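These notes are about the structure you will find just below.
One protein chain omitted, others in place.
Up next, subunit A:
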């Protein structure tokens, strides 16, 4: 068989393999989670206390921890990203625009673990000194670093939308006497809402799915934090901790439940993105 004939088969095989892998993951997850529903283990998991040696396997604090860190990171990163994207697309002169974009691309390529250990030596001591409370491993620390991690994702997705809009509207608006700030405020931002939403949802997905930053920086205490300086634990970190330590098999219930919740959140995000994508082109 020559290359041209082989190609469709190779592509089909690749597509099948991907689909099979994704389907396989889903099936295993369902298989693992099923006992939770049949044996009533679900009730013990949907609870507020994680005291495994006393038979309490609640993962709700981790759900809260995940949401707090992810939403907090979004709240920090989104305004920053809007600023960076608008600056890069509209205000920055050519050379500076190039440098900024290169920097943002570079940020996407930094491994998470680097963010983590640099922060341990840089941010954690600072937080400890400034606030003089706790160990420095806290909700706030993890949130700040996580917002750095998702910043380039949001910037790049948003900037792609802005670039398209800017191409069609820039000259028109210049001819109408709009100043550049007015152009950003009244034309670009209202028109890029959908792109911004897509960027934010994508960033949220990254934030929820990230494991290392919260594992290394959030302190991992399985409780609902009372202040930003308290330690907390995310679902992902929880899974990593339980699986990585010599835990008893009963602990695994909570891992499966955490996995299922994460999976459902991700599916939801995909659905939202698809909806946005479907109605995106005018």
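Everything below uses one rule, namely that a residue touches a chain if its C-beta (ideal position, glycine included) is under 8 Å from a C-beta of that chain, and two chains touch if they have at least 3 such contacts; residues count from 1.
Everything that follows uses one rule, which is that contacts and distances are computed from a predicted model.
Per its UniProt entry, the chain excluded from the display bears the name "ATP-binding cassette domain-containing protein", taken from "ATP-binding cassette domain-containing protein", "Methylenetetrahydrofolate reductase", "Carbon-monoxide dehydrogenase medium subunit" or "ABC transporter permease". Screening A:42, A:87 or A:178 against the full complex identifies A:178 as the residue touching the chain left out. Per the touch definition above, the residue from A:29, A:76, A:120 or A:169 contacting the chain not shown is A:169. Touching the chain that is not shown, out of A:3, A:55 or A:94: A:94 (per the contact rule at the top). Within the set A:187, A:201 or A:237, the residue that contacts the chain not displayed is A:187. Listed here are the subunit A residues that touch the chain not shown: 94, 168-179, 182, 186-187, 190-191, 282.
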